[in-house]
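Note that this is a trimmed complex: some chains were dropped, and none of the rest were shifted.
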Amino acid sequence: MSGSSFGKLFHIVTFGESHGPGVGVVIDGCPAGLLIDLNDIQKEVDRRRPGQSVITSERQENDIVEIISGIHNGKTTGSPIALIVKNLDKRSEDYDEIETHFRPSHADYTYQIKYGFRDPRGGGRSSARETVARVMAGAIAKKFLENFGIKIFSFVSQVGLIKIRSSIDKLNPRLIESNFVRCPEVATAKKMIRLIEEVKNAGDSIGGIIIGVVKNCPPGLGEPVFDKLHADLAKAMLSINAVKGFDYGSGFDGVGMTGSKHNDKFVTKSNKLKTLTNYSGGIQGGISNGMDIYFRVAFKPVSTLRKEYKGRHDPCVLPRAVPIVDAMAALVIVDHVLRFKCSNLNS
Amino acid sequence: MSGSSFGKLFHIVTFGESHGPGVGVVIDGCPAGLLIDLNDIQKEVDRRRPGQSVITSERQENDIVEIISGIHNGKTTGSPIALIVKNLDKRSEDYDEIETHFRPSHADYTYQIKYGFRDPRGGGRSSARETVARVMAGAIAKKFLENFGIKIFSFVSQVGLIKIRSSIDKLNPRLIESNFVRCPEVATAKKMIRLIEEVKNAGDSIGGIIIGVVKNCPPGLGEPVFDKLHADLAKAMLSINAVKGFDYGSGFDGVGMTGSKHNDKFVTKSNKLKTLTNYSGGIQGGISNGMDIYFRVAFKPVSTLRKEYKGRHDPCVLPRAVPIVDAMAALVIVDHVLRFKCSNLNS
């Protein structure tokens, strides 16, 4: 109950400090019979690795995923899946000076108050290194969702004040990995990269926005009242380091609209019920309606500035946060796919 | 696990449909010895009641709170607290036509898919009537927090495109209840009311933003990783009907800032550690730092339009949503006050 657990049926617990022996995750609740191999997980972990480009942290993590339990002969067994990556590169001396004062807008002061002391090695659990564990769990969740034809992707839509111009459905998700900043609008990506380089050279940092998309989500996922699908997505996203905001569908922009414009009219397209517009963002009354789910995640400029601290730090976390947003979205959706099985006697 | 439970230690379950016998809540986890009387709860319920003014729904609910258990001689006993309000005014015939089709941007279609059929009486659990239960539970949570000197309030900061101009710390919370729209900036409140009246006359609806504030929150609340204080607040807010977005501190506006500006520098004021700015919104690394917590909640224009349906509906839910935002914030904070007790051996 120290807050390192997530999910009700696809229940995960993460562990590990940035400068201890390693970080990992246990998934208690993955159904048996899911085909998965080490590569499926390693691939996702590689996407969040630092040192991928000039605009991300130079720390070389080279994380190697180890499967400890729950997968046998390329198939989940129904037992808890434990996955670990060892910490290879722990220059804790970089952080020595941290011990003596509280860094602004970090977790140093709040951890001190909460626990009575703090682990000075690179922020302990508040380090973004913990997200490796989420990405590993998310890789399994994504694999699970593939069985249902559900696709999840996300991309950087804004860095500082530079933002994409196309609407989401006009973007080609295959272009996300075509550039360092993970923005599928290539021309905008270039501007973003330039901005990040400037910020980096100034020893400063910059924030931005990631958009997440769930395609082919079956209708019926999400629970009324508290566990609305978008409420669980919001919690998932806000639990990522440096995230300050979340909205879905029309979001904050919808507040200025009138209901008669905002309402998504139902139409029947090739025998399926669709909506003409999608201000609902694929979720109505907290439950998916079969349309695309999309949401925005706002990241602050990270607090650790190269000009103030010796460690190796990203001037902009967004490119590396893309696989983390993917992972957290997948964890939410898979949990609700399982919960859906108990919705009615015939489900 | 149908999604009607909230909170880990201060655990609540709500129940009741808008057109059934009543709605209620059970709180399993309120410590014994808390002084509370019926009035403390009734007062909050009255604040969310429809029919308070010309700009809210004309439905006369006149909800009378009944204490079924857990409070004896004005004190909580440590047993589950059950609170109920009966539904007095159930004109279910108003909703007869709903049965025959799916209203746009409502939960009609998604409930049908999820449960295989649906309760046509006014939306069942998707009705805002369910929030009476949250407000009752929140009243007890607020009472609990008073013991710790923690104050929670919220107000309407924007309706349509009309927004307040002052910064939060310049506003007087005592003025929130001075007008129907619950906006403490009185001149702006008037404009908001005018807009809502226009929208009402057009048979349409309009959205807006509520700002929530937690004052005197002790440092140390919130759990690292998944149960960050702001992540739980986000989930709580997104679980309210018609909410489309949440941010805290600098929020979506922080994405355009650089880290060197965004970082909140520590200073010592009268022997207490404070920050010069508060872009963090009172939370660092997911844990409260003792500064004011503030957050924004975006509401869409409600989907039920008077020009299309006979029922009595609010053209703008925000004024009545204020006590609900209060309640949900209180439920989150009280849960973390209890969780804090297990943070370290000396807490």
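As written, the chain order gives the labels A and B, with residue 1 at the start of each chain.
Throughout what follows, a contact is a pair of C-beta atoms (placed from the backbone, for glycine too) under 8 Å apart; a residue touches a chain by one contact, two chains touch by 3 or more.
Bear in mind the structure is a predicted one, so any value in this text is a computation, not a measurement.
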- Item | With 2 copies placed, total copies in this complex | 4
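One rule holds for everything that comes next: only the chains that are shown with their structure count from here on.
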- Task: Could you give the separation in Å between the centres of chain A and chain B, each centre being the mean of its C-alpha atoms?
- Result: 26
- If you look only at chain B, which of its residues touch chain A in the complex? 1-6, 8, 14, 102, 104-107, 109-111, 113-116, 125-126, 130, 158, 160-161, 199, 202, 204-209, 219-220, 222-228, 230-239, 244-252, 254-260, 262-266, 273, 275, 279-281, 283-290, 298-305, 307, 339-340, 342-347
